[in-house]
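Only one structure is covered here, and it is reproduced in the block below.
Here the complex is missing one protein chain, while the rest keep their positions.
Chain IDs A and B follow the sequence of writing; residue 1 opens each chain.
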Amino acid sequence: MDKILKIITFSVRELGEILLFIINSIVGFFLCQKRFSKIIISSYEIGFRCLFIILVIGLFTGMVMGLQMYYTLIKFGAESALGTAISLSIIRELGPVLSALMIVGQSGSAICSEIGIQRNDEQIDALETMGIGSRSFLAGPRLLAGFICFPILTAIFDLIGLWGGYFSGSILMGLDAAIYWNKVFSSVQFIDVLGGFIKSFIFGVFTIGICCYEGYYSHIKSSYPGIRGVSQAATRAVVKSSIFILVFDYLITSFLL
Amino acid sequence: MKFCLNIKSLKKNFGCNSVLSNVDLEIQSDKVTVIIGKSGAGKSVLLKLIAGILNADGGKISITQVSDAGQSSEINLKDLGFSYMFQNNALFDSLTAFDNIALPLIEGNYNFKSSQVRLKVDALLEQLDLLSSKNKFPGELSGGMKKRVAFARALVTEPNIVLFDEPTTGLDPEKKFTVFEMINQYKEQFGFSALLVSHDIPEVYEIVDSIAWLDEGKIKFQGSKDEIDRIADQSVKNYLKTGRFNSKVRL
Partner (left out) sequence: MKKIEIIVGFFVLIGLVSIFYLSFRIGKSEFIGEKTYELNASFSNLSGVSANSRVEIAGVKVGSVKSIYLNDDFRAVARIEIPISLFLDDDTIALIKTSGLIGDRFIELLPGGSGIQLEPGDYITDTQPAIDLESLISKFSFGGLTDSK
């Protein structure tokens, strides 16, 4: 019992620290120079580089859901509900969650280790001695790029996922295409789409925040400072981000429903 | 600008491990001061405490500035204008040499126009003989070149004091001399004071005005190089002179 309490207080404190880190970075960033081009570079890093994996994962998620749902629904003679099932589960849940997990795996770990190595190489100290706010310089543009790119990638994931469902359910299994798309269009409400986007906004800022935070403090948070510490920090960043995504997905869903 | 940097009973612990127990040091403007000592004596820690990268656990660092009119006032290091040259240069891998040098001007609160920045950086690149590697990334430069780029980055903000953390690590004896000469030459040219941390006894003696020996968390000796010869204490004398034999053996 004591241990559980300890874990809870530790997580709450950690979350608070990360939130303060995020706020400090973003507020400081608005005093930085050349903000626009920094956001562009970070958006390339977080957004465009993840486009390919989002397309592949989205397509195959939709396809496998098409197959599974079709076989389940046909037992009840309700295969016409395939479009509803796929579109709602992708747009509400799988889109934001899976794309956030993918972006963390692809970009978040890279960001964390890059900042961790910069910490290790004293580049962060160098920034501070030059009078440059290191948090806003390193984390600020990435946080804003996360805020921009997560919803974009989620939207792309959703659409490609719907096409994946169409491909397996309709083209391979033979459900009438009109029924599939008709169900997709008629069952999704704006509130579902909005819920998905709210999730991806929150995931975007917080997961990138966690990754930057872990990299930035890799020298004190790890048991061994140095290269080993950076690798530990990258692991922790991905694990914590994934836990954050799934826990907060549940919490946000329960508030939205 | 005349100033005096005073360190009084500075303390720093890492966990229960006391690194600096009681450091007193005085650094005068327009002089080159070197902090020497064994590996792990806390020389770099002392430099980082002065630069404000680490926070001290006790003691005081104060800077008294004396204006031309003779009035003295206390200022902090940022207002004095300082640069820090890191042991491993701490250049940004993703930026070219030019961008690395321009970084403090662009990102710091100087409000220079981009044409002014270009002019300043180009002038510095020429002075340090780096024009050919202007658009190269740090990964493409040799060790000595990187040192010079880092040096240029430290000088571009026209600091009054430059802190050098072991500027000669990983360089061969010839390059070491070049670096020391560089410091000596640009010190005259740009008019900064310098505080060095170095292992290179006695090469470093050639350029310094004041030597401070850090041992067991204290400054055990501070004085000019002539004063070393006049020291009575044999153990101190031995340490401060040993380097000379070692370097002869190495050469």
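As a working rule, a residue touches a chain if its C-beta (ideal position, glycine included) is under 8 Å from a C-beta of that chain, and two chains touch if they have at least 3 such contacts.
Since we're looking at a predicted model, the values are computed, not measured.
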{"item": "Which displayed chains the hidden chain touches across the whole complex", "value": "A"}
{"item": "Contact with the hidden chain (one of A:I117, A:I148 or A:I198)", "value": "A:I148"}
{"item": "From A:F10, A:F30 or A:F48, residue that would touch the chain that is not displayed", "value": "A:F48"}
{"item": "Omitted-chain contact residue, chosen from A:V27, A:V64 or A:A78", "value": "A:A78"}
{"item": "Chain not shown: contacting residue from A:F147, A:F197 or A:Y216", "value": "A:F197"}
{"item": "Interface with the unshown chain - residue positions in subunit A", "value": "37, 40-41, 43-44, 47-48, 51, 76, 78, 80, 87, 91, 148-149, 151-153, 155-156, 158-159, 162, 184-186, 188-190, 192-194, 197"}
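The rule is simple: only the chains that are shown with their structure count from here on.
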{"item": "Gap in Å, rounded to a whole number, between the CA centres of subunit B and subunit A", "value": "44"}
{"item": "Touching residues on subunit B, where the partner in the complex is subunit A", "value": "48, 51-53, 78, 82-84, 86-88, 90-92, 103-104, 106-109, 157"}
{"item": "Interfacial residue positions of subunit A with respect to subunit B in the complex", "value": "32-34, 118, 121-123, 125-126, 128-132, 137"}
